[in-house]
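Missing here is one protein chain; the remaining ones are kept as they sit in the complex.
To keep things simple, chains are lettered A and B as they appear, and every chain counts its residues starting from 1.
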Amino acid sequence: MKAIPLAYSVRNLWTRKLTTALTAGGMALVVFVFAAVLMLDAGLRQAMVSTGQPDNVMVTRRSAGSEVQSGVERPQAALVEAQPEVVAASKETVVLIAQHKRDSGTVSNVTVRGLSPQGIALRPQVRLAAGRMFRPASTEIVVGRSIAQRFAGTGVGERLRFGARDWLVVGVFDAGGSAFDSEIWGDVDQMMQSFRRQAYSTVIARLADPGAFDALKRRLDSDPRLTVDVKRERQFYEEQSAALSGFISILGLTLSVIFSIGAMIGAMITMYAAVAGRTAEIGALRALGFRRRAILTAFLAEALALAALGWALGLGVASLMQLVHISTMNWQSFGELAFSFKLTPKIVLQSLAFAAAMGFAGGVLPALRAARLSIVDALRAA
Amino acid sequence: MSRRVSSTLIEVRGVSKSYRRGGQVVAVLHGLSFDVQRGDFLGLMGPSGSGKSTLLNLLAGIDKPDAGAILVDGVDITVLPESDLADWRATSVGFVFQFYNLMPVLTAFENVELPLTLTPLSRRERREHVAAALRLVGLADRAEHYPSELSGGQQQRVAIARALVTDPKLIVADEPTGDLDRQSAAEVLSLLEQLNVQFGKTIVMVTHDRRAAEHAHAIKYLDKGELSEGADLLERSVR
Partner (left out) sequence: MQFLKLIARNALRHKLRTGLTVLGLVIAVLSFGLLQTVVGAWYAGANNAAPDRLVTRNAISLVFPMPLHYRDKIRAVPGVKRVGTANWFGGIYQDPKKFFPQFAVDAAQYFEMYPEYRFAEEEKRAFLRDRRGAVVGRKLAETYGFRVGDTLPLRGTIFPGDWSFTVRAIYEGAEARTDTSQMFFHWDYLNETMKRRVPRRADQVGVFVVQIADPARSAEISQALDAQFRNSAAETLTETEKAFQLGFVAMTEAIVVGIRVVSFVVVFIILAVMANTMAMTARERLSEYATLKALGFAPGYVAALVLGESLAIAAVGGLVGVGCTFPVAAWFSTQTGTLFAVFEVSLATTAMQLGAALAVGIAAALLPGQRAARVRIVDGLRAIG
């Protein structure tokens, strides 16, 4: 055990409290940004992934980027319904309406879905949180939890006006944090009439056996009467968030890396000063018989301890972000999507590794300088 | 393997050392040879820049000569690689510096324990050795204090405890009383004497202070790289 006691490294951080606080603080900010970005992305993915059921498939028009852009003609929809693998199907229409937000009054696009009772059954994760479900063939609607919170006029008993009609809100539903929380649901036929639509937007179908997907896809792709794409519901929603997720990740990670250079520089300055201030101690330690490697390790440990401090602080604040909810336009669907920050064990470890890398990068050069000192020069500097 | 237990602890053979100072090469020691016997308490004196500290550093194995050999207890330390030298220092040499060079963030106890962490001793064994060393220097009750809470004299005594805790053959002291008031200096010096007389430690001490030198049993005078006996000690005024 030829290492300098860890207490030496750690206690030196305690001696220079201001410097330690500032250096660790800088690193904490970077860890915060890093973790927050990852958490945002995880939250977005979770909202999307939890939207899809493993045994549901979605049928849209070929090459349609979103449900809103898609149109499935009635005969084609009927064909899909009749497929042997399909045990239940819902023909739905999806539009966007511009509505005013509650607090800011700004206008945002809200997804409105016309569906049938079968459609509701195909989404078992959805539960009523207030009021009741809309009656088929009526102009009643129910709104998702996020819509009820954010948009004006969406409380139970209130009326929304769109498509030249008034629609009565009879209930609020909870979709467990998935994309449906940002939707308004109503009767499909009423909606189609109101928006003067002839074709459906999508057909959602449940497969008797999820493994039968490939056979179904092959048949639908090769049928000349159909111009549709069929995807598993999970995959569809994952793709819906791809652009936004990609943007968040790339921008966020690029920023984190750039910021980390700043924090790393801070750590380097601190450690160089630490080495310069303790040159005599280094000489004494070497004289006592500690090897260069022990000196190197001791100063690296000090830098890593700083990083650990920054990590704990940064992650701690980042975890508070889980209380924050984000609502923004999803670029692909063009509609509002609500999601929040999600802290996963993976993110905890990733941020730890990131902090450690910063500490190491900042501390390695000063530690090498400390290790390379000649004993005589170091002692003379006292 | 039988070792011839000779009475000579240190043999310095033809040692030379020079430094570069401001572009110029200054030869500090040239072809120096002398012996130090086991149990000696040697004082090294001389004017500033005479190479006393340089010689001390060479004896202690923290610097290497340009030429010559230094044998300590039969081992030529000038040919040892740095890692072996580090190990050798850990077990064979104890240091006492002018400015103590204690770790400010470690307690007196932990400072004294530091050299022992380089040995295979168990935690309990280390604790016993440290306690004994602190008792010897009279600071057992200050074990949990940090250097900043101790006076200069006390700090130096902790440093001495650290120097002897591994039971080294040789103790080198570079101006051990240089930063102390008269009373503390006297305490430190009598402590060194005790180590030498009672425990048989070989001590080589560099000093400016004539009074300090008087505690040593032999004095060598270093001037322009040449060592001589301290016969004319009173005449050669020291600074």
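Methods note: contacts are C-beta pairs under 8 Å (C-beta built on N, C-alpha and C of every residue); 3 or more make two chains touch, one makes a residue touch a chain.
Just so we're clear, the structure is a prediction, and the values are computed from it rather than from any experiment.
Enquirer: Under the definition given at the start, what are the shown partners of the omitted chain?
Expert: Over the full assembly, the chain not pictured touches A.
Enquirer: Determine which one of A:46, A:108 or A:351 touches the chain that has been left out.
Expert: From the options A:46, A:108 or A:351, the contact with the absent chain belongs to A:108.
Enquirer: Touching the hidden chain in the complete assembly: which of A:68, A:86, A:172 or A:226 does that?
Expert: The one listed residue touching the chain not shown is A:68.
Enquirer: Which residue from A:129, A:212, A:329 or A:356 sits in contact with the chain not drawn here?
Expert: Here the residue in touch with the unshown chain is A:329.
Enquirer: Identify the residue among A:25, A:136, A:176 or A:210 that touches the chain left out of the display.
Expert: The single option touching the absent chain is A:25.
Enquirer: For chain A, which residues lie in contact with the unshown chain of the complex?
Expert: 18-19, 22-23, 25-26, 29-30, 32-33, 61-65, 68-69, 95-98, 104, 106-109, 162-164, 195-196, 198, 227, 243, 251, 255, 258-259, 261-263, 265-266, 268-270, 272-273, 326-329, 334, 336, 382
Convention: only the chains that are shown with their structure count from here on.
Enquirer: Find the geometric centre of each of chain A and chain B from their Cα atoms only, then give the gap between the two centres in Å, rounded to an integer.
Expert: The answer is 64 Å.
Enquirer: Report the residues of chain B in contact with chain A in the complex, numbered from low to high.
Expert: Per the touch definition, chain B meets chain A at residues 57, 60, 62-63, 82-83, 86-91, 95, 97-99, 101-106, 110, 114-115, 117-118, 162.
Enquirer: Flag every residue of chain A that touches chain B in the complex, lowest number first.
Expert: Within the complex, chain A touches chain B at residues 1-5, 7-8, 11-12, 14-15, 280-281, 283-292, 374-376, 379, 382.
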